[in-house]
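Heads up, the thing below is written out as structure tokens.
Only a single protein chain was left out; the remaining protein chains are all shown in position.
Let's look at chain A:
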């Protein structure tokens, strides 16, 4: 239930600095998700909170008290490891109950707890198997059950669902969402699956190259990304980026580039005017483009449709826009002529502008 605060957390391996002063606050009873590309330092951050890695610089506070000198066992936390980390010589029940047995809880309580969590993750049939005789997904569920059995106030998850099949993953995700709503715990969850991030998180923290790029609610991050990286990282299929130039005519601000000349909304125009550089990147999500041949040319993109990928109710069109590529998400029912240049309407409220140089949102 505690509040966790990372204060200018730095991690160095010898000469190499992999975390550069991470500042993060995780409120009481909050589900925080760390996302970012592989190697950005998510696991390292998590392991430092757990006490498995030394803190090179900075401090970790739990409920206002510094904890970075404490052993993992004194931090009251449970963790699910990226590579399961099961005890190979113990069967599933023993794996799950290890922490409770060390804590010398009564036998009846231990047995009840093991049954409860095994039920929760669907492992009741495997309680007496050793990890070696389980599939990857089953092992991952044991790792999950082991963490759940331990009634800690902080839960750390390092990609706990990465080895499950799509159906099981959906089930476990729902199970986790239910659990996080039910129990008063502080959960920190690492993943690079953005669906997990979006669905589970109270707050998403996007990391890249050892820096935090942005943090906020899933909606905030999706609607108002602070830079091009975050904008491109969240959302599937990813946001389209088109280079353009700002220009002013007839009292309005336009972004002009290969195949488009968009008029900005008044609100966007005001910030664009205040911006010093004229060279910008226009960001449009594939879902914010609609096929509409009647759209006025200052609110539309001209795109040459090359390929259509059918994914069920939706189809993803890969289109050519000048030198670059643009993806568009359309209803599969819409008839599409492959190979023709078509007009797609853009909602001017939904476009994003980034500085070309710094890639920061304007």
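Note that in this section a residue touches a chain if its C-beta (ideal position, glycine included) is under 8 Å from a C-beta of that chain, and two chains touch if they have at least 3 such contacts; residues count from 1.
Assume contacts and distances are computed from a predicted model.
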| Looking at UniProt, which of "Sugar ABC transporter permease", "Copper chaperone PCu(A)C", "Acetolactate synthase" or "Cytochrome c oxidase subunit IVB" names the chain we cannot see? | "Sugar ABC transporter permease"
| field | Touching the absent chain when the full complex is considered, from A:88, A:106, A:251 or A:339 | value | A:88
| Which of these, A:28, A:63, A:125 or A:306, touches the one chain of the complex that we don't see? | A:125
| Which of these touches the unseen chain: A:113, A:150 or A:352? | A:150
| note | Where chain A meets the left-out chain, the residues are 50-52, 71-73, 77-79, 81, 83-89, 91, 98-99, 102-103, 124-125, 127-129, 146, 150
